[in-house]
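Missing here is one protein chain; the remaining ones are kept as they sit in the complex.
Here the chain labels run A, B and C in written order, and each chain numbers its own residues starting at 1.
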Amino acid sequence: MSSSLPSLIVLLPFFGAGVMGFVYLFVPAGRNLRRFYVAVGIGTPLLAALLGLIVVGEMLTLPASASIASPLYSWIAIGSFEIDVAFVVDRLSAVMLLVVTLVGSLIHIYAVGYMWDDQGFGKFFAYFNFFLGAMLLLVLANNPILLFIGWELVGLASYLLIGFYHHDTANITAANKAFLLNRVGDFGFVSGLGLLFALQKQSGFDFAAIFAGLGGIDTAMLSLIGLLLFVGAMGKSAQIPLYVWLPDAMAGPTPVSALIHAATMVTAGVYMVARFAPLYNRIPDVGLFIAGIGAASALLAALFASWQNDIKKILAYSTMSQLGYMLIAVGLGEYSNGIFHLAAHAFFKALLFMGAGAVIIALHHEQDIFKMGGLGSRLPAVRRTMLVATLAITGIPIFAGFFSKDAILSYAFASGHTTIWAIGVVVAFLTAYYMFRLYFVVFVAPNHRSSRSRQSPSLTSLPRSMVWPLFVLAAGSIFLGFWNLPEAYGGSTWFSHELHLADHEAHLRFAKEYILDGFNVLVALLGIAIAYRKFVRPSHPLNAPIHRIAWQRALANTLYIDTLYDRLIVRPLRGISNWQDRLIDPKIIDGSLRGLVTLYRGVATQSARLQNGNLRWYALTFLLGVSGISLYLLIAIGGAS
Amino acid sequence: MTVNPDAYFAVATLLFSLGILGVISRRNLLVMYLSIELMLNAVNLILATFSRLHPDEGGTMIALFMIGVIAAEAALFLAVIVQIYRKKHTLDSDAFTELAQGKKL
Amino acid sequence: MSVVLTWIVFLPMLFAGILGLFRVRHTVLRAGAMLSALLVLALTLLTVVQFDPQAEGMQFVRHLPWIFQYGITYYLGLDSLSLVILLVIALLMPLLYLYMWDNPTSGYWYNMLLLQTGVTGAVLALDMVLFYLFYETMLLPIFIMIGRYGHDWNHAHAMKILLFTVLGSMAMLFAILYLGYAHYNFYGNWSFAWHDLARLPLDPQTATWLAAGFLLAFAIKIPLLGFHTWMAAAYASAPTPALVILSAIMAKLGIYGLWRFGYGIFAKVLHLYEPILLALSLVGMLYYAIHAITQNDLRRMFAYSSGSHLSLIALGVVLANLYAWSGSLYLIATHALASAGIFLMIGLIHQRTDTVQIDALGGIASVAPRFAFFFTFFALSIAGVPGTGGFVAELLIIIGAFSVHPWLGAATATTMLAAMLFVFWMLQRTLFGAPAPSVATFADLSRRETVMLTPLVLLLLITGIAPSLFTPIFTPQVQEMLLQFIHAAGGAS
Partner (left out) sequence: MMSTLAPFLPTTLVIIGAFVLLLISTVRSIHLKSYLYITVVFLLLAFAVALPQFGTRSGVYVLPKVFGHTYLADDFATLFDLMFLGGGALTLLINAIYLRKRDYYNGEFFALFLFAIFGMMTLAHANDLVPAFISLELTSIAIYVLTGYHKNYRGSNEAMLKYLVLGSFAGAMFILGTAIFYGVAGTTVISELAAFIQIHGSEHLLALSTAGLFIMITILFKIGAVPFHSWLLDVYLGSPFPVTMFMASVLKVALFAIALRLYLILYVDTGLIGNQIISFLAILTLIGGSWLAISQSMLKRMLAGSSIVHGGYMLIALSSIGLGAHLAAPAIMFYLLSYFISSVGAFGILSYIAADSNRPLTYEDFKGMAHRRPYLSAMMAISMLSLSGFPSTIGFLGKFYIFMSAIESGQFALAGLGIFIAFVSVYYYFKLIAMMYFYPCEEETCEQHPFEIHVSTLLIGLMALITIWGGIGTSLIPWFPGADGIISIAKQAIGSLP
């Protein structure tokens, strides 16, 4: 069936963005404007969420394979390259739709409080709505080109929002880095699309047509396409080797980090792979590669996170490693679990960021966790919600993370990829460690060096709009898990069934599953214990200088990856450019031309010097001319006769 | 009496070449003028000879015209030589290079 | 109806003549110029309305004898290829006049009027000699504008662009004359009309030489890699209106010539030497982009950026399939709009701060948000961000490249990275960061300037959001041209 609601959902935020942007640029600033911004900036996402719920409700009444199409107009039609601006809501995009709109709305509300005193309030909400629209465009697109447009626009939005505080050049640098690395990914993505289009036989380029025509393409090419598309996912979902932008992206305001760099945009890669499930099901080896990348990224990120002091960077790396989990899932072909983890993660990671943001605001933009501490008593609401989220991400039973993550791990084990499973477990352990390290140091640990909160007891009181979204999200993080309760616990994996994706099937006997889950929980508890031992009952006081050995320092500096990129790519390019500027253009090309000109001029001047004004010389040249020609004539005629 | 016309041609050629040589090698303007006259008169000689070889008198007529032209040139030559001598007190042709390339006027 | 093109071409010249005859005051002059530009725009839109995309061949044809001994004719005509460029010219001119509005130098205005006649004529002329006439004549106002009203080293740079371009067009002239002679040899009557020359059965060697003559002219005008050393110089010196014409229109005329005459007449040869052209344009695209990285002069930087885009357009033309050609044609228009916008804004920066050196600028965004928004928008549309027309065009060219060969496609797709290399760095250094002393008193966009830039923004958005509004205008005839080319090139594509 078709409906115009999905298009409306996509267009609303864009509309809001346009209106607010226009007002911000062309209407002289005033106090009352802020209310207008709030109205539009919150209204559009909420409306979108409402409509989203309606659409999804509608859809649940339909058979699982059905989808709600919403064609708008024909974007371009040249030869067999016919792209429509058309949106489709099927089960997969429905999940994304809900996640994006609901979590997005909550973060918008949160942002009102967070950004209230900022000069660029209107600009912020314009950007924010713009992002929301772009994200919805991405998830609701019914053809890869439209998806790609959304894909690039969210990148643009994240560029604008990372660089939101543009007085500080460092932020802009971070923004540039983010966009550049995303563009590198997009380069791969668009190459994949182009190749796919060039190879496909049938006309029409929406997902249905593509998947129908996959049979006509040989597997080698398909693998290439799959890889190229995944390069895009690497960029967007901050996986090895394109992940370096994510930690820097924390330069943006915290709501941005929560919405874009935790809940929605970064998961686009996962969504894309799930969306292309029919493609990836044909090329399991590429899927394995994806899973491998995911596992590696998860491990690396967890290690980094364990050595960071900046609260937001810790969360950023944890996001990266959670994304690694999701990619393991989709790579191994259990898309629904990946998507489920995505949804769950959206909730608790958004919650974590917002809590962190609350802390940061409360401490007047202090981000080093070792300068915090003992906040538990002062910010009880934040503490509780943060604890919930931490438990969720750690994978403690009954919390959402437990079900989503363990589903992934047990499947990995079941499908026989034990190494990946092992890595997953190690990451689970590390996750527990660094998350509780964060939690303990910030909220619990009584002793802390140079605590701001001690000599400055005045904490900024948080506006209510910043607090109650935390509780909503906390509730989500707790109860979301039961939607997808596995059979082992008497559930029916309702979510996965409803999601109706082309999953690979691999089942474990319940006993095995209990053992695995128990093991995971133990590992998590171990991590918590170590964190507790280290930071709450420390053997040595935390304020003693930390001696780090080489690998620790390397980890703290994220393995000097940035420097590597700088040395390998940026500097050579600038070198070549200088070289062109100094050598090739002026010296070689222009130089040779100038040489020719100079030669001609030189000869000319020399020949002009023959005009020495001497009468006899002139007569002589005349005579020479005559004799020369006569000679030629003689020879010519001699030859003739 | 008949003389082989080739002798006349030989003399004419000699005169003409002498004239050319004079123009090129001599520096005194008067001598240059002289050499040019020499060339023209060599041509006259040739013409006269031809008109003897041919039945008609065209050649002689041409020679007469030529003498007229030569006279006109002579007038011009002498005039300019006098004028130049008044200006520069020399008849050395090499001295007149004011219009040469790169000279400032 | 067939006279409309004649009016479009000669109206500005006519106005220049009349206004110059009465030596009018500045206010009258600018009003007159604007009037002429708007009239031309109206006429152009009229032709667009009456234009029939489905029809084959030229429309609005005007064909009169000119020099009958050699069958040279006054031959104007229009197809979708010329229509696009014509439309761009007609759209840009009023905006340029808006930019120059307060400029009292009358020479400026007269030159612009004559320049419009020159470029328009070159787009519409279908007789080779007539084309050569316009192609060469339009150089004169540019020469005067750069040399007389330009900045830094303008005299030398004016001479440079003049000599480079004249060298090229002289080579083309020789080829043109020879073609006419060849036509006389084959068919016994004289003609310089391009479609007559197109069906000449030339022997390969001659054809190669003649094609080289044409290519030299167009390669210099575009400029392709190796023929480009005049570009940065001229761009750096040219006053803003001339600069816009240079990058938005004149360079496109090089492409147009390559397309219409190169591929129209020498299909076989160009098909034979396709690899060389591919290499030239592909390498050029990256070469210019990399060159732009270290430029400190905004004009030079975007000179190289537009060089890079023009190489991309040329690449699309060389690829010679439906997507690539449509993309190139689309990029001709959209890049014209984008580069016009960016160069106009650079001109505004120059007016406000007396410098276009990046390291002397910075922090404009915090002083002039509106300016920053427009500037960022144009920069992004240069970088081909979705939602702007540039993205559509680049996507089409990339797809076209992929349908030729995967690696070619991948190489072409690097254009997405090419612009990234410098655009964002440039934005960072000019707009963001702490305000530099030079921009301390940086005025935000005035109403006139906003009016001047808004059409460009809107057009870029529309072309990006709903290309289907425009593509039907040219797609059928592009397909037609493509078929002709493939047929002429001997079946292969």
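Convention: a residue touches a chain if its C-beta (ideal position, glycine included) is under 8 Å from a C-beta of that chain, and two chains touch if they have at least 3 such contacts.
Predicted, not measured: the structure shown is a model, and the values here were computed from it.
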Identify the visible chains that the left-out chain touches across the whole complex. A, B, C
Could you tell which one of C:L177, C:A212, C:L461 or C:I486 touches the chain left off the display? C:L177
Pick out the residues on subunit A that sit against the missing chain. 600-601, 603-605, 607-608, 610-611, 613, 615, 617-619, 621-622, 624-626, 628-630, 632-634, 636-637, 640-641
Residue list for subunit B contacting the dropped chain reads 16, 19, 23, 29, 32-33, 36, 39-40, 43, 46-47, 49-51, 53-54, 56, 58-59, 61-62, 65-66, 69, 72-73, 76-77, 80, 83-84, 87-88, 93, 96, 98-101, 105
Write the list of subunit C residues that the hidden chain touches. 66-70, 129, 132-133, 136-137, 140, 143-144, 147-148, 154-155, 158-159, 162-163, 166-167, 170-171, 173-174, 177-178, 180-181, 184
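We adopt the following convention: only the chains that are shown with their structure count from here on.
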Quick one: report the Å distance separating subunit A from subunit C, using the average Cα coordinate of each chain. 37
Quick one: report the Å distance separating subunit A from subunit B, using the average Cα coordinate of each chain. 98
Find every residue in subunit A that makes contact with two or more other chains and list them. none
Where subunit B touches two or more other chains, by residue: none
So in the complex, the part of subunit A that touches subunit B is made up of which residues? 608-616, 619-620, 623
Which residues of subunit B touch subunit A in the complex? 20, 23-27, 32, 93-94, 96-103
For the complex, which residues does subunit A have touching subunit C? 21, 24-26, 73-79, 81, 123, 145, 148-149, 152-153, 156, 159, 163, 166-169, 172-173, 175-176, 179-180, 183-184, 186-187, 190-191, 194-195, 197-198, 224, 573-574, 576-578, 580-581, 585-586, 589-590, 593
